[in-house]
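Removed from the display is one protein chain of the complex; every other protein chain stays in position.
Labels run A, B and C following the written order; every chain starts at residue 1.
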């Protein structure tokens, strides 16, 4: 129904209509993003739910996780828009570079300390 | 060139080829995401660069920010994939709900404590 | 009334009495810490309150900030205890090293990209 460009435009319009663009400087958006990442972390903080949760509570967790992941995503989209970053292009570039930096033959089953 | 579904599939394939899927449980991916959010925050930690940086250093900052934003995005994509969350749909839903919760007439120029 | 060693011991006892030590592995505590850092960030996300808040709301903010800072501190204390890290000693060492790395003559008024 929608792609990333549509969503970016929708959020931009949402901000403009409410005169909220003035709040959306990079530092404010990063702090807001951190707030949402915190809520996401909280959902998973005490245990790996896949291990010992029942089917019902797993569904509830998945629903809540979906909301928090969406919140993080929205602030990331807005931040990228404000910074004039093409999210898809930037991420594609990074992933392509990761393919080169971590050849299959050498990194099979071995996690590097970090992806990028 | 690519949309979000392609990028999600590309990252999934990247993980499968390297036998890295075993590392990509939700908690591990959230910790990795936090690591990248930390690098993003660090870029903007001491001042609002838009205020007093020269044109040249702003370009350098924009380039570095692009890389960190991309890293956060990639882990978020992977996390959503592992949790079977449709990122675009979930974010669209959240934004639509925010439009209802924050009517233009009442919230013009007034930032709520949080978007969602 | 209390020093850091007392507080560390009090939290350890609190955890033991409730049989919560099993939840306090490093990864879980870091995720919990991230949750509290998120709440702290949220308090300051939209503007610098010192600029345009009234005296009353500044007091309210200071009170809420005090609670969130305390939550972050508590998880940090617990994490250090679990990892057998002497917080005061480790921080003193880092600060002493920073004094050497950033001589006053060269860094006066100039923020390094990071402290440590």
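Here, a residue touches a chain if its C-beta (ideal position, glycine included) is under 8 Å from a C-beta of that chain, and two chains touch if they have at least 3 such contacts.
What you see is a predicted model, and the numbers here were worked out from it, not measured in a lab.
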{"item": "Residues in subunit C touching the chain absent from view", "value": "1-4, 7, 10-11, 14, 17-20, 22-23, 25-27, 30, 32-37, 40-41, 44, 48-50, 62, 65-67, 69-77, 79-80, 83-85, 87-95, 98-99, 102, 104, 107-109, 111, 114-116"}
{"item": "Those residues of subunit A which, in the complete complex, touch the missing chain", "value": "27, 30-31, 34, 42, 45-47, 111, 113-114"}
{"item": "Residues of subunit B in contact with the chain not shown", "value": "23, 28, 31-32, 34-39, 41-42, 44-47"}
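By definition in this document, only the chains that are shown with their structure count from here on.
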{"item": "Whole-Å gap between the CA centroids of subunit A and subunit B", "value": "3"}
{"item": "Multi-partner residues of subunit C (at least 2 other chains)", "value": "31, 34, 42, 45-47"}
